[in-house]
Each structure stands twice: as C-alpha cells, then as structure tokens.
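Single-structure report; data block below.
Missing here: one protein chain of the complex. Every other protein chain is in place.
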Amino acid sequence: MKKKKINSNNLLLLITIVLFFVMYAAGCAVYADKGFTRLQTFLNILINNAGLICVTAGMTCVMLTGGIDISVGSLIAMDCMILAVGIEQWGWSSPVLMFLILAIGIVFGIMQGFCIAYLDIQPFIVTMAGMFFARGMTAVICKEQVSIVSDKIFTMLSSFKISLPFGGYINKKGIMQYPYLRVTVVVALIVVLAIYLMLKYTRFGRSLYAVGGNQQSATLMGLDVKKTKMKAYILSSFLTSIGGICYCLNTMAGTTTQATGLEMDAISSAVIGGTLLTGGVGNVIGSLFGVLINGTISTLVKTNGKLISSWSNIVTAVLLCFFIVLQSVFALVKERKK
Amino acid sequence: MMSSIKKLTQKRLFLPIFSMILVMLINVVYDIAMGGAPLGFFMISIKNGVLYGRLIDILNRGSEIAILAIGMTLVVSASGGTDISVGSVMSLYAGVCCLILAGYGNVNVQQYAHPLLAGIGVGLLVTLICGIFNGFLVAYMNIQPMVATLILWSAGRAIGLLLCNSQIVYVRVPSFQKLGGYCSIIPTPIIVAAVCVAIAAVILHFTALGTYIQSVGINKRASRIAGFNSAKIILMCYAICGLCAGLAGMVATSRIYSADTNNIGLNMELDAILSVALGGNSLGGGKFSLAGSIIGAYTIQAITTTLYALGVSSAQAPVFKAIVVIIIVVIQAEPAKAFFKKLTKKSGKEAARA
Partner (left out) sequence: MTFPGVKALENVDFTLKKGEIRALMGENGAGKSTLIKCLTGVNKFEAGEIHLEGFDHPIVNKDTMDAQKKGISTVYQEVNLCPNLSVAENLYIGREPLTKLGTVNRKVMNRQAAALMKQLELDIDVTRNLEEYSLALQQMIAIARAVDMDCKVLILDEPTSSLDDREVEKLFTMMRSLKEKGVGIIFVTHFLEQVYAVCDGITVLRNGQLVGEYEIADLPRVKLVAAMMGKDFDDLASIKPESTGDKRKEPMVIEARGISHAGTIKPFDLDIHKGEVIGLTGLLGSGRSELARAIYGADRAQTGTLKVKGKEVKIKNPIDAMQLGMGLLPDDRKAEGIIGDLSVRENIILAMQAKQGIMKKIPMAKQCEIADKYIDLLQIKCASRETLIKQLSGGNQQKVILARWLATNPDFLILDEPTRGIDIGTKTEIQKLVLQLADEGKSLIFISSEIEEMLRTCNRMAVLRDGQKVGEIDERDMNQMNVMKAIAGGDK
C-alpha cells in the first residue's frame, strides 16, 4: 500500500519552491524590459549570496537540533577582517589565512557547542555572547576598513569568471555576452550538495533529526545527544567560515560593520525553506530556495529602482510571519489529530 | 564565616549590587592609577547650569535601557522567553513619531506639522500594538517567544526606515528637544526613566500583577487550577514590553531630536536581556525582582561608560560584554551549579532536602 508521501513537511517545501518560481516569473513578466529575463540575473543572485548559502546550510543543521546560532554574521565580519589585515598588514598568503579561518571556525564552534550541549545554557544566549565577542574582536583587529589588493591568488579567485556556453545575449556594442558564474558559487553549491548527502545518508545526519524530533526519545534510544548537539554547532561555525571566505571574495574588504544582520537572513531563509524552529524538520534544499527567494526579493526591489531597499526587509518579514504562522497551524492540526 | 558568605550570595539583589560595586571599584582604581582624584567617578558638579559628572552621564544614557528592562523583566518572568524586537520597535516609534511631527516627506523642520502629543501618542499606540501582536503569537498560538518576536525584529526597523524614506528626519523644535535635553538642571531622560520605574513599582505594589506573573511563570498548570488565565497575563506582559519600547524610543529620539531609524535602538534588545540577567532574574522565568533589573540596566551602562573611559572604542566594547554574559550564564547553569556543589561539601541535611 504505497501512498504518495505528501505530509505537512513536504508541503512546506513545495510551497517554498513554488513561491520562488512564481516570484521569479512575476519579475520576468514585469521587468522584462530591464533585463530581468537574462540568465545573468539569476546567476547574480547566486553570486551575491554564495556566502549566505553556506551559512544557511550550517544554520539548518543547528536548527534541526532545535537550537539557533546568531553569531554567524559577526563571525563572517571577523573572518573578513582577518583575511584583509592578514594580507595587507601581516603579509601572509591567502591560502594560509583561509586555513587559519577554518581552524578558528572550528574552535569557535567547539566553545559555543560545549556551553550549549554540556552546560545546558540556552543557545540564544551563548551565541549572542559569541556574536558580541566576534563583532568586538573585528574592531580589536582593526578599526578601519581594509581593502584587499595585494594578494594575487585571492584577487584571481575573486574576479575569475566561469562562463556558461549558452544563454548569452548581444549587448549594445554588438558583442556576445555570455553569462558567468564565480568560484564562490561552485563552492556554495558543493556545500549544499555535501550537507544534503550528509543529512540523508549518514548516521550523524539522521541523529540530528532524531535529537530535534524528541530529545528524550533520542536519549532513550541510545543516541549521544550532547555530542550530536555539539557537533552541530561545530559544523555551523565551520560552514560559516567557508561562507566568510566566499563573502570576502565578494566584498574584497574587511570592515567592522560587515554582515550585520546576516544571521537573521540565514534564519529567515531556513524558516521560509521549511525548517522548523522547534527542530526535527528541515531540508537544506529548502534553505537554498529560501536564500533564492530572499535574493529574488532584493533583486526585484533593486530593479524597480523607485522602492527603497527596506522594502525587501519588509517583504521578507511578511513572508517569515506567514511561514511561522503556517508552521504553527500545521502543528496545531497535528495535535488535534492525536 | 562560610555560611554567612553563602547567605549573602543567596540574597536576591546580590548579583546586581555586587556587579555595580565592582564596576565602581574599577573606576576608582583607574582614577587613582591615572593620577586623578580618587573619587572623581562620584563627583557631581554644575556646569553651564546643568548637572555634570560621570555618574550623571551613566544615569542619563542608561535611561533607555532601564525603561526597556521594565518590560523585558515582565516578559521573561511570565513566559520564560525574550522579546528580541524591542530595539526595532524603538526604531519604528522613531519613524512614526517624526513622520507625524515633520509631516510627510519633510526631512528638516523648524516647527510641528502636527501637535507634539499627536506624534508621541500615535507612536506609543503603534508600539503597544506591536507588543500585542507579539503577545498574541506567544500566548495564543503557542509560538516560541524568540521566534515570534523575530518577525518584528526584521520588520520594525525596515518599516521605520520606510516611513522616513531612508532619510534622517530632523525635528528642530525646542519643546521636542526638551524631552531629550534638560528639565532645569536634571537631564530629562533621567526623569522619564524615574517616572516609568515609579509607575511600574506602584502598579506592582498596588495590584496583584506581580503575583499573577510570577505564579504563571513558575508553574503554569498549578496557576490554572488556582484560577489564573495564563494566556491573558502573558499577552499583557508583551503589550507592556511593546509600550516600554515606545517610551524608550521617545527618549532616544528626543535626545538627537531626529529619527535616525537606522541606528536608534540598534542591539538594545541585547542590553535589555543582559540587564534582566544581571539583575539576578532567571531567564527561564518565574520569580523576578524589578529593582534587580533596573540596577542591572544601569550597571550595563556603567560598564559601557567605563570601557570608553578606559580607551576601549565603542566597536570593541562588545567583547567585554560577551565575557560578562558568559560568566553570568555559566554560573547560573545547572551543571555548573552541581559542579560547585560537589566542590563545597554540603551537609547531609541539605542534600536530603534537595
């Protein structure tokens, strides 16, 4: 008796994907004259949000356990500043710095994870402290903005264009312009694929779902809940560091105010993508679409030209409200069915 | 000796008072080290016809945090969760208020487009509605507080910016500036904060609100059997918190006689939550001490001011705040408490009572 697997969780994911296509199609319809229909517009969304995609993938894993990590934005700012200062002032090469940043990410995750998993402190508070710490350390490392110009490898990675052999258009000068991707997009998509496979096919991935679904049951079934939770936060900070490198490749600078509010973009992308804040339900593909929706909204607002950028925040907040209420309604329905 | 120390540390207001004294001590030590007057921290003088001094500065700049702490204490106590939207709601107030006072589309006015009371009144009404919105989601739809308030966290500031068209709207009218300026020799924000705290204290003293909130926060089920309507109480607390955010916004806006919606209230929700924690209140809800939170609020401000005096820039200060947060919550954490209990051997009688 094989019935189609449409339950409330899949339904949420479906709504998200459909919503993305509807929004994008609307944009194409309304702004065709402003070049919205070009493939590059879509690719630009990916390019501009490569860092956010990596962070959201990590955030999804943490939210699966029922927790949250609001330190990610500040961690990215700290990473960018380390990269910038490291290249420009300390004279280190970028591969070494990138390795350092990944190591810092792991250490950061261990510290946060320990406090949350073993000391049983609320995730919001611990990661808030982490956020304060990272943001402050960014300023301690350097107070002014530092632009990255001196490292050949870094600059090359940043400006390298991976051209796609299709979907081009002829510009005003009569030259064929092919759409392009950047290295960061490839990294981000690999991260998404890796996390998807991890969540679906490894014991660790399944234990994340179990811990979020019912922590007490997971313990009684013999899972090491504390270790699983701590690993989730280590993973999140590690992926955030990867995201930080991507982010820096985009901005090519370190400032103290970078990536402010990025954590909320990641959380809202994950929620819109179908991840429940209460844990146990979530899908990194959904989160990817959540980021795409976020990106589409910003692009729509920017293309319009007449609306100020706050409109994209407002629309995102409205969507967030809609999805939070929807999740809550589904939960109430499930309770009543019992 | 040990038992009297333990008795002292278990008093409700130990943590906030101890922290405040510690911060003052650091200031005194610093003053001595810098070769200045040892009690320079405490000196109050009158310059240009107004009160002047580091203490006055702390009381002045800490007004917003103190007002926010009132609402946050009630929310944490009744629902065991936090309202992270208060900073953004402050920004929303700024947008609404200055929009009305300056009239639509103006960014720099010398007189009111609408009466002062209209601007302030509508602003506060809007923030009250925000509080009710949050409260409804938490109390009646059973959504986690952090999640529910996430919506206004992102929307509040954005709407505020929208109302002012992303510009900073200046209202250069003397009566508006007065709210952020001085009332004879005392800075007005201090008076506003004092009035808010006084009203809160009076309400808690003369009505049963405190009992209701604590009861619901400690044991929701037992409270229900005893006749309380937990949902209504929780909604009320969030509504009050929203109103407090509006009042804090009122003070912040008047201080700079403009609506800088981008920066007003930025990260203030974190200061408010810290005040409550530093005040000795459990972030999991239950018994609360408003006095503790208020002392905590001014202590947070004192820490910030002290850091600036020590040469730490405003961008670097968060590092120290982070350390303070971690120390407080780790001490309050159950596994840590159990660890400390094992270190200081307890008598068998106390172990049996536990």
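Per-chain residue numbering starts at 1, and chain names A and B are given in the order in which the chains are listed.
In this section, a contact is a pair of C-beta atoms (placed from the backbone, for glycine too) under 8 Å apart; a residue touches a chain by one contact, two chains touch by 3 or more.
In this text, all values refer to a predicted model and were calculated from it rather than measured experimentally.
In the full assembly, the chain not pictured is in contact with A, B, by the touch criterion defined above.
Remark: the omitted chain is touched by one listed residue; of B:33, B:225 or B:338 this is B:225.
Interface note for the absent chain: among A:207, A:256, A:269 or A:310, the touching residue is A:207.
Listed by residue number, the positions of chain A touching the unshown chain are 1-3, 5, 7, 9, 197, 200-203, 206-207, 209-210, 212-214, 216-218, 220-223, 280-281, 334, 338.
In the full complex, chain B contacts the hidden chain through residues 206-209, 211-212, 214-215, 218-219, 221-229, 286-287, 351-354.
We adopt the following convention: only the chains that are shown with their structure count from here on.
Taken in their complex, chain B has these residues touching chain A: 82, 137, 141-144, 146-148, 150-155, 157-159, 161-162, 165-166, 270, 273, 277, 283, 313, 315-323, 325-326, 329-330, 333-336.
Those residues of chain A that touch chain B in the complex are listed here as 68, 115, 118-122, 124-126, 128-133, 135-140, 143, 256, 264, 267-268, 277-278, 308-311, 313-314, 316-318, 320-321, 324-325, 328, 331-332.
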